[in-house]
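Take a look at the structure set out below.
The other protein chains are all here in position, but one chain of the complex has been omitted.
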Amino acid sequence: MSPLTLAYLALASALASGVLALGADRYPALLRYGSSILLGICGVFAVFAGAWALIDEAPTTDLLALGLPWLKWHLRLDPLSGFFFAVVGLLVFAISLFAPGYLREYIHPKNRQALSALGLFTGLFVLGMLLVLLADDAFVFMISWELMSVSSYFLVAYQHQHAANRRAAFLYLLMAHIGGLAILLGFGVLSGFGGGFTFGAMRAAELSATWASIAFALAFFGFGMKAGMVPLHAWLPEAHPVAPSHISALMSGVMLKVAIYGLIRVTYDLIGDIQWQWGLVLLIIGSTSTLLGVLYAMLQNNLKRLLAYSSIENIGIILSGLGLSMIFIGTGHKILGVIGLIAALYHILSHALFKGLLFLGAGTIAHATHEYDLNNMGGLIRRMPQTAVFFLIGCLSISGIPLLNGFISEWLTFQTALQAPVLESGVLRSIIPVAAAVLALSAALAAACFVKVYGVAFLGQARSRHAARAREVDVGMRAAMGLLAVLCVLFGIFPSTVISVIDAIPNLLLGAGPPSATARGWLWLTPISPKVASFSAPLVLVGILIFAFISYLLLRKRTVDIRRGHAWDCGFGSLNSRMQYTGTAFSMPIQRIFAPVWDLKEEIEETKNAAQPLHTEGMRHQLQALDRSWSRVYEPIGHLVLVAARRIGMIQTGSIHTYLAYSFFTLILLLWVVT
Amino acid sequence: MEFTQLSLYDQAILLLAAIVLFTSFIMLAQPRIVPLIHAFAWQGVLLAVTTALVAYVTNNPHLYISAGLNLALKALLIPWMLHRLAVRLNIHRDMEVVKYPSLTLLAGASLVVFSYYVAIPIVQLSALVTRNAIAISIAVILLGMLLMITRKKAISQVIGFMSIENGLFFAAVVSTFGMPMVVELGVAFDVLVAAVLFGVFFFQMRESIDSLDVDRLNRLREVDE
Partner (left out) sequence: MIHWLLALAQTLLFIAMAPFLLGWIKRVKCHMQNRAAPSLWQPYRDLGKLFRKHVVLAEQASWIFRSTPYIVFGATVVCAALVPLVAVDLPTAAIADVIVLVAFFSLARFFTALAGMDIGTAFGGMGSSRDMMIGALAEPVLLMAVFTLAMTASTTNLSEATTYTLNSGLVLRPSFIFAMLGLMMVAVAETGRVPVDNPATHLELTMVHEAMILEYSGRHLALIEWAGQIKLMIYMVLVANVFFPWGIATRLEANDLAVGLVAIAAKLVLLGVVLVTWETVMAKMRLFRVPQYLGFAFLLSLLGMLTHVVLETGG
């Protein structure tokens, strides 16, 4: 019995859940309960397999006689893949709890699609992701990568009766394949020097600095496109909102991380010899993605689109952490590079948890209110009390509020950046603090964004009939969110325990562990040394609880003295829900300040009565905030491709004589070359 | 050498160098004409004080004369002339809109980092206590040029030009403890003459193209498109 056996069981359960769903057209319960239970089992196996691999610290490999007879499948489960395995498993388990209740609305005859397709491709999607993590040679990797991309395409295109969804799915598939092509080329470079397609051969390859940079650039382009870094991110905000919410949670929470896994595997493991310039590129692109991601998220009113842009921001944070780590490793400070890597890994874990929670929350809100637009929600805290608590924990985590898991990874990233003075290059010593300042700005803007989300969606008064009549959802959906919320809190309060488990990964990849992360015991987190920085989340939590509790005890009165009254309305009379701040209004100051970032089109129409020309009777306000990368990056590239295609298309004249002439001249050329 | 091990006077020199850099940034961001002239005057004063301190620490009495010359010219005479010019041209209440101030600020910061990068080999060669300030002086020159590029009003461009000269003077003081006296006096008089000529030139410009916006100088083109 080895971790790999458990991994196989997980793979088998995922496949089984897909196959079982084939009968779901006739018997919807098969999908709702059967597939979900199998997915849950898959998740549990995956978590145990991953945790075992992390604790065991030794990689286990296997050779499966699948595929072509002379190209067997090499599989490997080591601490790095084990960590990602566990992350995938956690989220899959949560999805399996969520799915039965959520899928009820897809069974409704009004919008009935092929349920078998949904279940089958969900199973294949999970299978693909898990296989990517296990792959130990380029073939298995690319095959499972394709499986993952194509099955998620079908899931994104699930509600294909809307043209916008079809376009989003097409864009997604297109960019996934361009990225896949780049990854394939990267593997090609590595295997060319290594003399084989297995990862073992690639590890042993000796690459010159230029070729290593080429391989890194190809891998970075390919994996970055899949992970959603700016400027290759255009598919993310189109594809994620369109998929069913539990699939969006999987895509945002886990699939993006599988792309980061690929990047870490290729750079730290297969190439091995890291150059600091790569780290600088990663840091700059990461900081840009973070800032632009959160700024674009601020102006969105569609909740899922906002969450998708926020994923871009968090991928930027992960890339910045990896970039810092690479800079330190490339300049010879391996221990500090270890801390950067741990910061990035912690953020991967945290983001999977809280983004999954937020997407599931969005699905819950949609299920209860049939609304995706923030400006049509409001007051849900009274209608859906438990969902409100879990969603609040998700919003707090993503804003980097202390005592939750998002803060730990941000703190570790800042601590890594603060070690910049050991570098010799003054230029690097100046750039790293500026990048850290950009990260701080983005973190604060993310907090503003999620105050807006929570405030507009859950607080205040209901802005539409649907929101006023929402009801709390069923146990499964709440349990899924509750599980993720509890994990967010636990990983925020006990970071040292988590880090002591994760440090198997830098031990494997770099041969060194964090110096003294748990030097003072499980209570204290001291990444570099206790004198440099220390943080004890449990003690701080205890402190706050004591003070809050004491003040509450001292202050509460025996008799009921709290009176309810009307909110202050300046004496004008009854407040209605239209007088509240909308989401657009909340983000207006930030929109004014950062205006050049978006392509803004604002239209204001006033309707006036002819009898009273100075009195406005009605007003229509429309604000469109478009992504500048479309007009700056994608449209020029698309234009270029079309122009090139038209030029090349001139070869196709349609006349037989020309084609015969082509064959004739090629034959002459070949004969001449051969002699 | 560790910063804490420098004497108090050396630290004061570096501190004043930092404040000179700060005045360069203030000039970049300042849209109003009269405060711009004042910021330039303060830069002159700070430079004079720094020169005097360097003279004291390194025992080079001729630098006192340099400091005095700089104070008289850059901090008193030329700002006074510019102020009088602005009043006569009636532009002393004008404001110039600085497009994209944050971009200008970031460009300025990158120029400082770039000057540091450029100055590294020089710094490693020199054994002077003020060698770290060489990067600051290069930065002041580059920021003066940035000021000239980002402004449209002619008077701001003059101040940018003078600021470049400030930077050159500072560079001379910290790297070679001053220029030969004859060079100093020559440069000083050149700058004075330049200031007078600018005054005359502004009146001519306003008469021919009716504005002091240097972008409008393209009206002087002979050929029409």
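A and B are the chain letters, set down in written order, and residue numbers restart from 1 in every chain.
Keep in mind that, in the parts below, contacts are C-beta pairs under 8 Å (C-beta built on N, C-alpha and C of every residue); 3 or more make two chains touch, one makes a residue touch a chain.
What you see is a predicted model; the values in this text were computed from it and never measured.
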Omitted-chain contact residue, chosen from B:33, B:48, B:135 or B:154: B:135
Option touching the unshown chain, where A:211, A:414, A:494 or A:634 are the choices: A:414
Contact residue for the chain not shown (choose from A:114, A:164, A:209 or A:540): A:540
Residue of A:39, A:438, A:498 or A:597 touching the missing chain in the full complex: A:438
Interface with the unshown chain - residue positions in chain A: 378-379, 381-382, 392, 396, 399-402, 407, 411, 414-415, 417-418, 420-421, 426, 429-430, 433-434, 436-438, 440-441, 443-445, 447-448, 451-452, 454-456, 459-461, 530-536, 539-540, 543-545, 547-548, 551-552, 555, 561-569, 575, 577, 579-581, 585-590, 592-593
Residue numbers in chain B that touch the chain omitted from display: 1, 3-4, 8, 11-12, 14-15, 17-19, 21-22, 25, 29, 101-102, 105, 109, 112-113, 116, 120, 123, 131-133, 135-136
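Just so it is clear, only the chains that are shown with their structure count from here on.
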Separation of mean Cα positions, chain B and chain A [Å, integer]: 49
Interfacial residue positions of chain A with respect to chain B in the complex: 426-427, 430-431, 434, 596
Residue ranges of chain B in contact with chain A within the complex: 100, 109, 113, 116-117, 120
